[in-house]
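Missing here: one protein chain of the complex. Every other protein chain is in place.
Moving on, here comes chain A:
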Amino acid sequence: MTPSDAPKTGQPSVFHTSRRRFLATTAMGLVALSASGASAKILFGTGLPWDSGSIEPPRQVLPGPWTFFTPREGEMVEAIAERLIPADDLSVSGKDAGCAVFIDRQLSGHYGTSDRLYMKGPFQPGLPTQGDQSDLTPVVKYRQGLKALDDHCRRTMGGKSFTDLSPEQKDQLLAAMEKDEVTFDGPVGAGSFFSLILQNTMEGFFADPIYGGNRDMVSWKMIGFPGTRYDYRDHVLKHNQKYTAPPVSIGGRGDWARKG
């Protein structure tokens, strides 16, 4: 096709334009390819990444002073965890399982500050299926949410703080929060604060003990989850028999030496 074949409209032919664009993009693609090729590395043999001794193993979270919560906040979160997962025949309470410690350490890390999430605008309500669209980080939600909860109690429960309430009163209040029937002062809604703390308490209760919750693998023992084991070849053919090996954490098992 030559220019003389082009429709006499005064406009360049579609073919002409797209071919030029095609060539330009191809050229750019080649430049990009060669540029990335220059920095590519072939890893083989002893060149494979293996830096003995420079590993970064997960660190066992140890109980101890709060790293994020104020003492008052810590008390409140423990009180809430104790009501969300009360002690019963099946397990110890969420508080005794270390859920508040778990939440505290998570809030001190990148979870608390949403460092690893896209946190620039626009912020819009979104649909429920789109998850949390808020511009508030968990750190702000806990700080504001706990303060609003305490203020709410003092205002409506005859001056009592949340931790002074009876277990029944706490349950009633938490149930009302879950239904979003309570109005909190400040930017954090009661319903969303409840679902956040419920979510985090469950995470603390069932996550690996290395993160501070699930003390002594209590939830894993309760539901029969074997933990970080991943070889069941010796058990594949043992049909209808109970698997008796105790659960193992990422950090191992404290009673190796004692129980074998």
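Keep in mind that, in the parts below, a contact is a pair of C-beta atoms (placed from the backbone, for glycine too) under 8 Å apart; a residue touches a chain by one contact, two chains touch by 3 or more; residues count from 1.
One rule holds for everything that comes next: contacts and distances are computed from a predicted model.
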- Item | Undepicted complex member, UniProt protein name, chosen from "Pimeloyl-CoA dehydrogenase large subunit", "ABC transporter ATP-binding protein", "Cytochrome c" or "Lysine 2,3-aminomutase" | "Cytochrome c"
- Sole touch to the unshown chain from A:G109, A:G186 or A:G252: residue A:G252
- What residue numbers in chain A mark contact with the hidden partner chain? 44-46, 48, 50, 52-55, 57, 229-231, 233-234, 245, 248, 250-253, 256-257, 259-260
